[in-house]
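Sharing a structure with you now.
Only one protein chain is missing from this complex, and each of the others stays in its spot.
Labels A, B and C are assigned to the chains in the order they are written; within every chain, residues are numbered from 1.
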Amino acid sequence: MIKVGIIGATGYAGAELVRILLNHKDCEIKWYGSKSYVGQNYADVYKNMFELVEDECLDDNIDKMAEEVDVIFTATPQGYLSTILNEDILKKVKVIDLSADYRIKDVDIYEKWYGIHHGSPELIEKAVYGLCEVNREEIKHTRLLANPGCFTTCSILTAYPLVKEGYIDGNTLIVDAKSGTSGAGRGAKQQNLFCEVNESIKAYGVATHRHTPEIEEQLSYAAGEEIVISFTPHLVPMNRGILATEYASLKEVTLPDGSKGYPTSDMIAEAYNKYYKNEKFVRFLGEGATPETKWVEGSNFVDIGFKVDERTHRVVMMGVIDNLVKGAAGQAVQNMNLMFGLPEDEGLRMVPMFP
Amino acid sequence: MIKVGIIGATGYAGAELVRILLNHKDCEIKWYGSKSYVGQNYADVYKNMFELVEDECLDDNIDKMAEEVDVIFTATPQGYLSTILNEDILKKVKVIDLSADYRIKDVDIYEKWYGIHHGSPELIEKAVYGLCEVNREEIKHTRLLANPGCFTTCSILTAYPLVKEGYIDGNTLIVDAKSGTSGAGRGAKQQNLFCEVNESIKAYGVATHRHTPEIEEQLSYAAGEEIVISFTPHLVPMNRGILATEYASLKEVTLPDGSKGYPTSDMIAEAYNKYYKNEKFVRFLGEGATPETKWVEGSNFVDIGFKVDERTHRVVMMGVIDNLVKGAAGQAVQNMNLMFGLPEDEGLRMVPMFP
Amino acid sequence: MIKVGIIGATGYAGAELVRILLNHKDCEIKWYGSKSYVGQNYADVYKNMFELVEDECLDDNIDKMAEEVDVIFTATPQGYLSTILNEDILKKVKVIDLSADYRIKDVDIYEKWYGIHHGSPELIEKAVYGLCEVNREEIKHTRLLANPGCFTTCSILTAYPLVKEGYIDGNTLIVDAKSGTSGAGRGAKQQNLFCEVNESIKAYGVATHRHTPEIEEQLSYAAGEEIVISFTPHLVPMNRGILATEYASLKEVTLPDGSKGYPTSDMIAEAYNKYYKNEKFVRFLGEGATPETKWVEGSNFVDIGFKVDERTHRVVMMGVIDNLVKGAAGQAVQNMNLMFGLPEDEGLRMVPMFP
Partner (left out) sequence: MIKVGIIGATGYAGAELVRILLNHKDCEIKWYGSKSYVGQNYADVYKNMFELVEDECLDDNIDKMAEEVDVIFTATPQGYLSTILNEDILKKVKVIDLSADYRIKDVDIYEKWYGIHHGSPELIEKAVYGLCEVNREEIKHTRLLANPGCFTTCSILTAYPLVKEGYIDGNTLIVDAKSGTSGAGRGAKQQNLFCEVNESIKAYGVATHRHTPEIEEQLSYAAGEEIVISFTPHLVPMNRGILATEYASLKEVTLPDGSKGYPTSDMIAEAYNKYYKNEKFVRFLGEGATPETKWVEGSNFVDIGFKVDERTHRVVMMGVIDNLVKGAAGQAVQNMNLMFGLPEDEGLRMVPMFP
């Protein structure tokens, strides 16, 4: 039985970790860490957990926690973990960080986009970026796992095969992303009130959103060259789900018949199948499919479709995830499974809920 | 491995059965029966099932199905099953009927409220009303199970202990129920369009809703006398969930100290605990709790709270369920577990999803 | 041109007042009073007002305001106005109070239900309860208007004719009310976040909600005797709208043919028509109608239907309003029109928005 501690168990991502781990047959949550609810019953903070969780919320003392558990999940504000994590802790426990602190290899880029001083840059090198479908082998051997962001998971996986195959020009990539409101967290802010969000849609963080450099870094690795993209998130009046609609110009390549030309729909479908056919959690829906966030709600799936626009020689790629599952807690558990040698889908066989 | 057939697999309740049974370790769905989608891939009808269900939809030939499966779930329009079910079929398979055809013992009442001719009244007597928390032992031995309605499950369980204990006057019972829109089904009707339902609430079927006599029959058994109630359903702009707010006048009873008086909050709490303390799927939240449908979403739980109003000598009881789970498919699986000698919660350990 | 000041212009009710008054041909808003946004552009607080309102928010100095305007609307927290209002102010301006401070004649009842000390009980007697359809003549002559609460407006008007005619037993009256979330205000509270409210429904304030004594007082006047009711509000995932579903036992009365019996549907319809046929803002939809909140959205209408339940000798009455219009700002303007001798519907001819 893997003993689990969670720092930030009372945020939405933390609560989703709890929901998933309660049905994970090899795990036991030993420590519900919180900042605001210490001493309160966890089931009073999340009433859906009544009779399912009997524990009280504890504090977020990572040193003490490291003595008592095998793995710590951190679902904490940006910058916080970097100030408390160190080698000693990592010797005792594995750490899976749902914040952004160890995702970006270049600490200057991190500090610039986040406007935060990084407290332990020396650990960044040790961290593995936990996009399972791309970094599976490294993940298995790390003790410090940087769990990808919600927008980034969706954005990267949707474009990855076409970038990797050199079918699209990375610098033409535009990611127009739409997210449910749970991504904004459980903090009491006027802008996230029901009446402010409901019956409305808006963009935010235009040209400045912090997930941009994370997407760029990973896609640059795939492309073998630096890529600069446009990324625009939008807030949608729904609880869960991210849809990334991605646009890129096709590059002229050598076609199967030896001539030069734009990749065909068949070639693009083949590229997706090449990378994802054996991936349990990526479902490639085929050409012309327009995935809906509802098709993956509550599950760890990424659903992907695409359409070639012959008039503009662009391809429109579309991917959806549940931001709290594949975009946060589910992917974190997928990473844990890899790090502990368990079946990758253990505890993650949730069937999407519809409607 | 229990072989399962579903008639009506392409309605919302049928789809929820599929969602649950895919994670039931002792079951295998052998027959996805449909009227409208015969020959189509089930996963094209419900795209959330992509790569999870490979089967095509078959027809709804119950005789053929009876040869090939161990249990048939029927999620069919009212009246349909009564015209095709017979003793021969019941000799071969167990039948769990999610429609209303065998719920009401008095066929005249059924025919009056439903405005339908009942095709096999002789089978009604054999059927067991599948409210597990009330009829557990009979359920274990039946071959024909009448799965309760969504409003009725919630309405009955919320009031049952107080009726049974004689604490409330059944004829003063008013059930004001609120339901998510999935209860209206997947048929294309103008009144259920997004723009017609969203940002609105309304009552419907006032004083005439078909679940009324079903609630009355069961509560009358509990009371030991005939009870006539008021029942009003409402349509709420959400996908899932039922909240029943129930009002009843308290009856004067003998209090613990021997005097006459109205039952106290403590006595009422005790009554709920008496009947539900050992029930895995009923969570009694205590005096003053006001359950929210979100606390049970996606799960088989019933959450119940109450409040005594000293000014009016009424008690307000509140219960919530997920209409597609405890109100339909989940309860059906709970019944199947009982009928096949499995642990009652097999395949039903879903943790409520929040948010 | 009537000069208007608003204290509390930056809450939802205040903003709705602004929306309505901008199209009122005889009014000019001179003072946008606020506690939290002094010095900010009103259109920065409510961006829908861009280019429509050029003014900055001012403070809430009622004495200064009284020198500069003809009427003050107060949309302030309970208890606040009672501590700052006095005879001097009322000599200079008319005051329309959207809070509860002057609604209840018995100051003890106010202080008990609200848990607040009343700062100016001597003014209560002067105040007129501003339910236009009931108190029209008194309203015309008052300088201190107590604008009714949202739940109360809907609850009272829905039952009023049947109480007045003696057709129902007031002490059997149960009001099960459902409200959109704008009723909870614009304050940043976790419980009102989108993800907490969306896809859920719950009761709150069971047997203790402050609108209860207000409904009781007004219906007692109508009945000519004291009435004690049950009132339960619910929170619905929508922005606007209140639906009151009301249950009461019919009283035996003398029927048109001289015999004794329960009032018929025709008699009840006649009672509604008697009181509302000439009311511009009350639309009686007839027997069997089940009003939807969407039918009145954005307008000052109250829509009412009913159904007699022959089995229980109860009548189910249903009424809907837009809580921010007829339940707050619209009714306040209707009262202002009466107090200033204008056509009662001036500025209030909004057609309900659908969808």
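One rule holds in what follows: contacts are C-beta pairs under 8 Å (C-beta built on N, C-alpha and C of every residue); 3 or more make two chains touch, one makes a residue touch a chain.
What you see is a predicted model, and the numbers here were worked out from it, not measured in a lab.
The chain not shown here is touched by just one of A:184, A:219, A:238 or A:351, and that residue is A:238. Only one residue in the set A:70, A:297 or A:344 touches the chain that does not appear here, and it is A:297.
The residue from C:70, C:176, C:199 or C:217 that touches the chain not shown here is C:199. Interface residues of chain A facing the missing partner chain: 171, 174, 176, 178, 180, 195-196, 198-204, 206-207, 228-230, 232, 234, 236-241, 243, 245, 247, 288, 290-294, 297, 307-312, 314, 316, 318, 355. For chain B, the residues in touch with the chain missing from this view are 12, 181-182, 186-190, 192-199, 237-239.
With the whole complex as reference, residues 12, 15, 18-19, 22-23, 46-52, 182, 199, 239-240, 283, 285, 292, 294-299, 303, 349-355 of chain C touch the missing chain.
What we mean here is this: only the chains that are shown with their structure count from here on.
Relative to the centroid of every protein C-alpha atom shown, the closest chain centre, again from C-alpha atoms, is found for B.
Chain centres here are Cα means. That of chain A falls 47 Å from that of chain C. Per-chain CA centroids place chain B at a distance of 38 Å from chain C. Shown for chain C are the residues that touch two or more other chains, namely 195-196, 198-199, 237-239.
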